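Here's a structure for you.
Of the protein chains in this complex, one is absent; all others appear in place.
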Amino acid sequence: MRPSGRRSDEMRPVTLEPGAAKYAEGSCLSRFGETVVLCAATIEERVPGWLRNSGRGWVTAEYGMLPRSTHERTDREAARGKQSGRTQEIQRLIGRSLRAVTDLEGLGERQIRMDCDVLQADGGTRTAAVTGAWVALHQAVSKLVEGGALPALPITGHVAAVSCGIYAGQTVLDLDYAEDANADADANFVLTDTGGIVEIQGTAEGAPFSEAEFQRLLQLAKAGTTGLVELQKAAIGSK
Amino acid sequence: MRPSGRRSDEMRPVTLEPGAAKYAEGSCLSRFGETVVLCAATIEERVPGWLRNSGRGWVTAEYGMLPRSTHERTDREAARGKQSGRTQEIQRLIGRSLRAVTDLEGLGERQIRMDCDVLQADGGTRTAAVTGAWVALHQAVSKLVEGGALPALPITGHVAAVSCGIYAGQTVLDLDYAEDANADADANFVLTDTGGIVEIQGTAEGAPFSEAEFQRLLQLAKAGTTGLVELQKAAIGSK
Amino acid sequence: MRPSGRRSDEMRPVTLEPGAAKYAEGSCLSRFGETVVLCAATIEERVPGWLRNSGRGWVTAEYGMLPRSTHERTDREAARGKQSGRTQEIQRLIGRSLRAVTDLEGLGERQIRMDCDVLQADGGTRTAAVTGAWVALHQAVSKLVEGGALPALPITGHVAAVSCGIYAGQTVLDLDYAEDANADADANFVLTDTGGIVEIQGTAEGAPFSEAEFQRLLQLAKAGTTGLVELQKAAIGSK
Amino acid sequence: MRPSGRRSDEMRPVTLEPGAAKYAEGSCLSRFGETVVLCAATIEERVPGWLRNSGRGWVTAEYGMLPRSTHERTDREAARGKQSGRTQEIQRLIGRSLRAVTDLEGLGERQIRMDCDVLQADGGTRTAAVTGAWVALHQAVSKLVEGGALPALPITGHVAAVSCGIYAGQTVLDLDYAEDANADADANFVLTDTGGIVEIQGTAEGAPFSEAEFQRLLQLAKAGTTGLVELQKAAIGSK
Amino acid sequence: MRPSGRRSDEMRPVTLEPGAAKYAEGSCLSRFGETVVLCAATIEERVPGWLRNSGRGWVTAEYGMLPRSTHERTDREAARGKQSGRTQEIQRLIGRSLRAVTDLEGLGERQIRMDCDVLQADGGTRTAAVTGAWVALHQAVSKLVEGGALPALPITGHVAAVSCGIYAGQTVLDLDYAEDANADADANFVLTDTGGIVEIQGTAEGAPFSEAEFQRLLQLAKAGTTGLVELQKAAIGSK
Partner (left out) sequence: MRPSGRRSDEMRPVTLEPGAAKYAEGSCLSRFGETVVLCAATIEERVPGWLRNSGRGWVTAEYGMLPRSTHERTDREAARGKQSGRTQEIQRLIGRSLRAVTDLEGLGERQIRMDCDVLQADGGTRTAAVTGAWVALHQAVSKLVEGGALPALPITGHVAAVSCGIYAGQTVLDLDYAEDANADADANFVLTDTGGIVEIQGTAEGAPFSEAEFQRLLQLAKAGTTGLVELQKAAIGSK
């Protein structure tokens, strides 16, 4: 029995609200249950040094948590003077995930910088970030197309993410904080709309898990991201 | 004529929404027009070293801006590895303002840590922060009273803040970004409900301003904060 | 009764000694009683990036305290690896104050960098710094005029600063450390020779103060800075 | 065809040399082809603060690369003043992997700190580190048992790691640098001797990969780590 | 011919002014020609962790330069966020030099912290610092004896320092900046009043120098420090 009463293959209510950041070129407020992440895309007309004169663009991401987004307060990284290993791991993951479905040549020599800031954290912040960031990215590059800066949308497909885990001996979809803090294993899946795998991060928190368990987690994730892609489609249609 | 069409003594629409941060002991979403600041109070049962065994408590504040809260993206301070002078100046201001209306002995040996995070920035973020932080502080210490940890509310009055400035030769109340970026002078006032002055920060951006101009700014501020205190009263009544 | 025996409107003995730093383009040793600040101006023939090709110059300031300038030793900021919020607040204040009386176009595309280092601290270091820095600035730009690099002095007036406060229930001028550590309120005023206000920073340390009290502080400051401007005139005449 | 001429399921020559660090409590020089990692275990008789008086121990890891371990020189992290996101990601991975096979209660209140330093880097440094670190860990805790500090070895099994990837359209085992720099996908597997999964990190560098491809990578990894466990057994027998 | 017209064995005019820092427990303003260093001693009644309960004390030093102490402005280390290698080298030298003539057991479990800040730099700042620091140290520990905290002065002798070098092919004593910037070799000697060697740092800036040259430098240094010790004796007698 899950703390939330959900079935093992049941996601939390998810909403993706495009345009939530008034000044950003693209944005999305992504909610997975009580987890809330604001994704904001900035278009910069210059690329990192190693890409100059290459004709190619780049997509990068930064991630942060408001100190009191969490159940217990977390230290402010700006005050501590450095980003944690976890933060850096997550922002690298978001950047890679978005680049996997971006045509970097089609984007031209410009950079999209995606800020994913957690306003409220109840587990699954990185998967909510990836899923919402895709909507923000889509909105930003659509403006480039509408404004005539690009001939076509440099996006090759959807990318969405969800976590799965082993909780109380059972494989479950979309861990919330109560589950995550007590899970035996935790895996994040970043998948495309055509079932392609962009990223898998699976970790045994306690005892190792079996190959069979891992396969069940992957099947849960595929079902979960299929639903998320439908929500992304609705979000970009509605903006 | 102000860019927003407001009268010189007219504030932007202000709303104070208590309880906006689900996990914090006290919180308030403070909106001054398009400026949005989330204030979240954390109660810590330990004080800084220099207060141990003093029987007195402390209130401190931290301030941050989401990178894309601004019209143009601002660098993430956590990524740069340090907080700017402006950030430190503001968080010191918020802390002093709250302490001015807190009975630190009445609070007992505990610390309230106030996080003020700017979700959207259209001028006046520090004044929206102070005004909302008071509501979050009130909510947090009220819980201490309700839970029996404190016999009485250790709050001696309201504190609210507003900026005034000289824009296009005219003294105006509650500068928005369009005004702030072009103002000749800018002054932030932190005042109590009884007209007491907690903090004044006035700066000539270009030419110095006169004593008479300063007096007009102060009168505007008094009128402005009187309205803000009414909103605070409504907010703590409604929570 | 003030600890020093001074009248409420009496400043400490002030001396401004131009040329105290042998190698600097301009300098001044500023003494307010036992407070001693060495101000040294450096002329740099390049401006910050955002001013390049603008035809305008800039004035900026840095501030520091020798670790044992204070009654109790203060940690060395270079050893701690960062400047405190207080230091940054003060150096921003000094820079703004000097720019308020500098014709930045008349200065041409060059930067004056003002170092204000506290050799001995007995209260009022920031006001001693601003007051002495003006002399150092004047000396530096005079050399530019004398050397033919500038046709006219790009200085539009004097700027001087003094602190006032409420000590033992009384409004007093030019707080020393013994007063500052026990004051109910503390305000720093940066004023021009024509009575213009460049900067006001007023803070209630304990209970808020009233508007009437603030007005008295302002009048004390006007009288105090009038005397400081006379000393500045003597200093630039004598160099 | 692989650049090295290896078959798709063929690992590079691997050697695990225990005792390579003269002063460490446990150590292992781990070579995967031209990749060389020195793993050194230090036993500390104190645990992090959150474990004090818990009766439980901890295993943690740090990772670094000599600047010229790489084909092109890499900046020295100590000189840059911070560890990269990649470094932090890897040291967290090594720590989790070792803890997955350590009986932390059996270890008692002490900490094993594992330093993994890359002397030469030709791809697969993190997998060489995990595989060698297990040997160093075993050697260190064996000394605790031999010295009478522990009644039994607090190790519950072997853990070994290998990378697999898709190179030139083919799934291959144990990527070297020439392959890694051009792979379409890259996955690191940390597995136990009983086939349990401790960690999976799979990333599409370019296009997403399919579930079927992922399954083949997992099978390659299982075969690869089976061989590595044999080498670990030989290493601890020979020390 | 030396730029200053001095003979090869002639020091610059040196003055040692004890008590120059009003609030420090001991202090000395040390002038070697145009080089001016303020040395200030702070007594702390606690020692570094590794000396607790050892019955022994410690002497440590910090060193800094005012940014415009130099002919060209030097960056402020507090603003850059770290101390240079040169600064750290010098502060370690000063600390070792003072400890060489301090009876650390006789000092008891307390620490003397010596701040040496360069107000004006014309070469030889580290040697002026060591020479003046000895006077400040003597003044500080004398107060401990006078106050009854110590039965006897824990100082075993004098320590003084001077630089020598090879300039224009000639061995010369007490390099000033004009010589130092063009010297072929530069050596700093820290010697005691009984001719003991505490520290020698000799460096060929260009071509290596010969053993015979080094011997001449050492003889010059011995003569130079003999004079400095006389000045130290006068300084402690006069305070």
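Miscellaneous remarks
Lettered A, B, C, D and E in written order, each chain numbered from 1.
Note that a contact is a pair of C-beta atoms (placed from the backbone, for glycine too) under 8 Å apart; a residue touches a chain by one contact, two chains touch by 3 or more.
Bear in mind the structure is a predicted one, so any value in this text is a computation, not a measurement.
Residue in contact with the omitted chain (choice from D:42, D:142, D:210 or D:226): D:42. Per the touch definition above, the residue from E:8, E:74, E:182 or E:201 contacting the chain not shown is E:201. Those residues of chain D that touch the chain absent from the view are 21-24, 27, 34, 38, 40, 42, 44, 62, 64, 66-71, 73, 76-79, 81-83, 87, 113, 115, 117, 119-120. Seen across the whole complex, the unshown chain contacts chain E at 82, 84-86, 88-89, 91-92, 96, 100, 187, 191-192, 194-204, 206-211, 213-214, 218, 222.
Here, only the chains that are shown with their structure count from here on.
Relative to chain A, the most remote chain by averaged C-alpha coordinates is E.
Put simply, the C-alpha centre of chain B and that of chain C have 28 angstrom between them.
Annotation for chain A: residues 81-83 touch two or more other chains.
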